[in-house]
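All protein chains but one are shown at their positions in the complex.
Each chain gets a letter, A, B and C, in the order it is written, and its residues are counted from 1.
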Amino acid sequence: MAQTSMLAMILAGGRGSRLHELTKKVAKPAVAYGGKYRIIDFPLSNCANSGIDIVGVLTQYESVLLNSYVAAGGRWGLDTKDSGVFVLTPREKADCGLDVYRGTADAISQNIDFIDAYDPEYILVLSGDHIYKMNYDKMLSFHKEMGADATIAVRGVPMKEASRFGIMNTDDNRRIIEFEEKPEKPKSNLASMGIYIFTWKTMRKLLIEDMKNPDSSHDFGKDIIPVMLNGDKKLYAYEFSGYWKDVGTIDSLWEANMDLLDSDNELNLDDTSWKIYTEDTGIIPQYIASSAKIDGAYINQGAHIGGEVSRSVIFSNVKIAPGAKVIDSVLMPGAIVEEGATVTRALVAENIRIGKNAKVGNKKSEEILLVAKNVKGED
Amino acid sequence: MAQTSMLAMILAGGRGSRLHELTKKVAKPAVAYGGKYRIIDFPLSNCANSGIDIVGVLTQYESVLLNSYVAAGGRWGLDTKDSGVFVLTPREKADCGLDVYRGTADAISQNIDFIDAYDPEYILVLSGDHIYKMNYDKMLSFHKEMGADATIAVRGVPMKEASRFGIMNTDDNRRIIEFEEKPEKPKSNLASMGIYIFTWKTMRKLLIEDMKNPDSSHDFGKDIIPVMLNGDKKLYAYEFSGYWKDVGTIDSLWEANMDLLDSDNELNLDDTSWKIYTEDTGIIPQYIASSAKIDGAYINQGAHIGGEVSRSVIFSNVKIAPGAKVIDSVLMPGAIVEEGATVTRALVAENIRIGKNAKVGNKKSEEILLVAKNVKGED
Amino acid sequence: MANKAFGVINSAANYIRVEGLHDYRPIGAFSFLGRFRVIDFPISNMSNSGINRIHVYLNSRPRSIVEHIGDGRHYNINSKRGNIQLLFTQNNGHSSIYNTDINAYLENLEQIERMPQDYVIVAPSYMIYKQDYQKLLDEHVASGTDITLLYHKVDQAKEYYRACNVVTLNKQKGVQSLERNMGTAKEKLISMDTYVMSKEIFVDLIKKAKKESSAYSLADMIALACETLDVRGYQHKGFFAAITSLDDYYRANMEMLEYATAMDFFTSDWPFYTKTTDACPTQYFHGASVTNSMVCNAGLIEGTVENSIIGRNVHIGKGAVVRNSIILSYADIGDGVYIENAVVDKWVEVKKIKKIVSESVTPTYVKRNDKL
Partner (left out) sequence: MANKAFGVINSAANYIRVEGLHDYRPIGAFSFLGRFRVIDFPISNMSNSGINRIHVYLNSRPRSIVEHIGDGRHYNINSKRGNIQLLFTQNNGHSSIYNTDINAYLENLEQIERMPQDYVIVAPSYMIYKQDYQKLLDEHVASGTDITLLYHKVDQAKEYYRACNVVTLNKQKGVQSLERNMGTAKEKLISMDTYVMSKEIFVDLIKKAKKESSAYSLADMIALACETLDVRGYQHKGFFAAITSLDDYYRANMEMLEYATAMDFFTSDWPFYTKTTDACPTQYFHGASVTNSMVCNAGLIEGTVENSIIGRNVHIGKGAVVRNSIILSYADIGDGVYIENAVVDKWVEVKKIKKIVSESVTPTYVKRNDKL
């Protein structure tokens, strides 16, 4: 029997075009992060740790890698008798053709049959591209306690930045009385995190109505939440205060990696009571050669360090040759830095080779360089 | 390391419209068979038993149940470190929109990226809706021995029926020299079973050419095989002689079920050296009440027999009330036959209820009755 | 769920001995209804109660249970977040007086002390019942008691439950004594050897036991603790079986042939999980006659079966009659053989002897692998 009666749906359909070449062959939630993980490991591990047994992953864009990655639910322990991770793509149906998901709400609507098969009391709707650790079971307790129709996770942002976010205005009991998308004059600093718990019975009705509405863009933020607020539904804000990062751009992805170098970083990946599970291979430990020099680094098993590494995050199968230098950078799985090469303030994509003596990146550049193509060496 | 370097692709996209209401909410490969199984258990178990580790299941039509069914690869032991069952639906790509699979060959072509990720030497293409037990590893040995580009499994059909099939004409060395679809005057009785082994390097090229061909219907039988025969490719016929049944119609599905009542049925599901794996629940054993009378039956665990059963196949969670009669019928999971009701020569779909004293089916009818809606009782 | 517990599943005490079956496997591995193993019930109870860290103590002949439990995925335990940990003892002469639960705990004290949960639920691997342990735990915490003990009121304590302990309670459900069932009365409160307490008290009792006596069990320690701690009883209702003799084993199976009992026990909201084997359905041939029986899969039934439990992959030959019996997996009952009131163990082949009948209440036991 499930510990909670809540089923999770992860929206993983984003093209993530602001991540440029990183998402050309890989959906955004499958992008590598933190020396070892893929972004989607975070919501999936949170689900597993929160006692959620059934997770639907909604995807439509270039999803071979994401698909086969999440389909192996065993990575998160979600392959027991009654648990599973299911990849849900748009489907051809008896009464309608094949169509893409038209919006976040439509993605759920198109999978009402899937949800109904598990008959949950609540559904949790998550985004597949945030880095954070959160106990959804606690959020559910709050939802139940409040007798809410919808609970939206929010976090406090600096007031002066609030106009960049979707802001929830609440009364003293945390009930949401107004939702403003990027308000010019924000009345509160509680920004929506795109994490929702809905009482399924209520939401199911709203989704069916929304599907019929020709004027709707079928989006939770733009359409469903306003309809709920205009009706007499009970929406509550659940405040979250831990580490949270949207890694939608190269700079923010790089920053989120660099955060791990702090000795007291808030994400605390080595907390064994809330592990982030991922593909973990039987590769050899990290090999640090006699010629290596490491000054601040976050390094995964299977990396081979022959050169110098400063303030960098190094994934597995990365090879840094003797005499090479890697500074303030992120090297994704299988990246190779040959002898004499220098990598500075860069994010090197999977399996990219930086040739002999090549210089890549610039200490003074404001933006982080994405290296998604092999760089030729010089003799 | 994989035992074979062969990856399997199961074509499971069929609408199966000749199975009428049975496939209204369920893709054909997920239709129930044999008291316990679903049709797709056969190719999947054959793969597992043949030592194939990676299986792609290609589906586009109403696939929620099929999808979540096959995604749990553990049912066939295909959830080890390096194995998996992957559901492959049409995807939106960076350079093209979302499109349905246009033919059997197109379904493979659209998943070249998936296949390439595993870099197999051979691919096995299967149909998801046949009942048979076959060792694909032996077929692969034959393929290798012959140095073939393609090997097609065939079975001998009665010569007078041969014009209903796709017929392979071979030379003395089993090399295919001609392929005729439903020939008026068949030259051989070797019918294609729709089971192919291809040398991937060769097939990959052919598929890419085929995708560009505007005149192609992107079908293996109609397009790819003829092109191979017209070229100088080596195609061989591999003869199979065991039990084999296409369960494409209600009558043939019923017949295939009835075959199991023979004490020396060829399918031999109780052979422990070649088990057919399926979802196996921790339900109680079949309960045969004091009022029961069973005269020839194939009954699964979790069934509850209170009435009379003759020459029938009974799935789990079926309840036959005292005083009810079930004759020459197939009762799919959860079917309920109430007191005094009689079911004759019928196939009762999942969770259907036959009310009190209702009479369903006819001993003399030529066709088998499909019961896909509840039948009201009479007092 | 504010209060969290880990689970401990224990083997039967060294003085409990089930004739025949017990020679080949521990009680936890006994087949129930031909399909389950006895240990499936406490593990499923824990899994259904949201307990996902479970210690299973094994002493002699652990193979069958180790195979059966595997990595616990079939018990719906998330293998990353939780786990079923199999713990062994060195001291595994079954009937050695040192083969006590306490000594098993002592050998694995490091594992116990490392558990992060505040509470422990201890349940036996040799009893079959249904119980929501979370409810029991919540009640335990709410009442502020030190130890809560599960008991069942029975009215056949003279014939059955002879290796169990009985409890006496005061008006406040306080446990006044806990001692062996001497069969002195029909009606007794049988201790279900199931306890809830804080990890602290649990560890404390284990450590104290070491000083008291090397042969003491946890039940002994709790019996002693009644004097100093607040130990309370919690009544269990519904089906309850203690598999502590061949009679008890036989009766537990046979009671399930009462359809109402079976339906009350096996409900979809409280599934009992087991390791499945992908056995095909059972074939009933023309001429077979089966009534009031439970039949497992992959059977070939040609003869007559009445009031019996038939395990997996069993063959009942033509003209054979099986009555009031339990036939375990892979048994082959030859043509014309008559069996009544027997427990036939796995892989038995009855061909040459045509009649196996027990005249007494206690069924005849036919040994594993025997060819008769």
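Everything that follows uses one rule, which is that a residue touches a chain if its C-beta (ideal position, glycine included) is under 8 Å from a C-beta of that chain, and two chains touch if they have at least 3 such contacts.
Everything quoted here is computed from the prediction, not taken from an experiment.
Trainee: Would you list the chains present here that the left-out chain is in contact with?
Mentor: A, B, C
Trainee: Touch as defined at the start, partner being the missing chain; which of A:I177, A:I208 or A:I284 qualifies?
Mentor: The missing chain is touched by A:I284.
Trainee: Thinking of the whole complex, not just what is shown, which of B:G74, B:G282 or B:G334 touches the missing chain?
Mentor: B:G74
Trainee: To test your reading of the contact rule: which positions on chain A touch the chain that is missing from view?
Mentor: 34-36, 74, 260-261, 263, 269-270, 275-278, 280-301, 309, 313-314
Trainee: Go through chain B and note every residue touching the omitted chain.
Mentor: With respect to the unshown chain, the touching residues of chain B are 1, 3, 48-49, 51, 53, 74-83, 137, 273, 275, 277.
Trainee: By the contact definition given up top, give the residues of chain C that touch the hidden chain.
Mentor: 60-63, 66-67, 70-71, 73, 80, 85-88, 90, 92-93, 108, 110, 278, 369
By definition in this document, only the chains that are shown with their structure count from here on.
Trainee: Once you find the CA centre of chain A and the CA centre of chain C, what distance in Å lies between them?
Mentor: Chain centroid spacing, chain A to chain C, equals 45 Å.
Trainee: Note the residues in chain A that touch 2 or more other chains, in rising order.
Mentor: Where chain A meets two or more other chains at a single residue, that happens at 74, 79, 81.
Trainee: Could you say which residues in chain C touch two or more other chains, in rising order?
Mentor: Residue numbers touching two or more other chains: 73-74, 271, 273.
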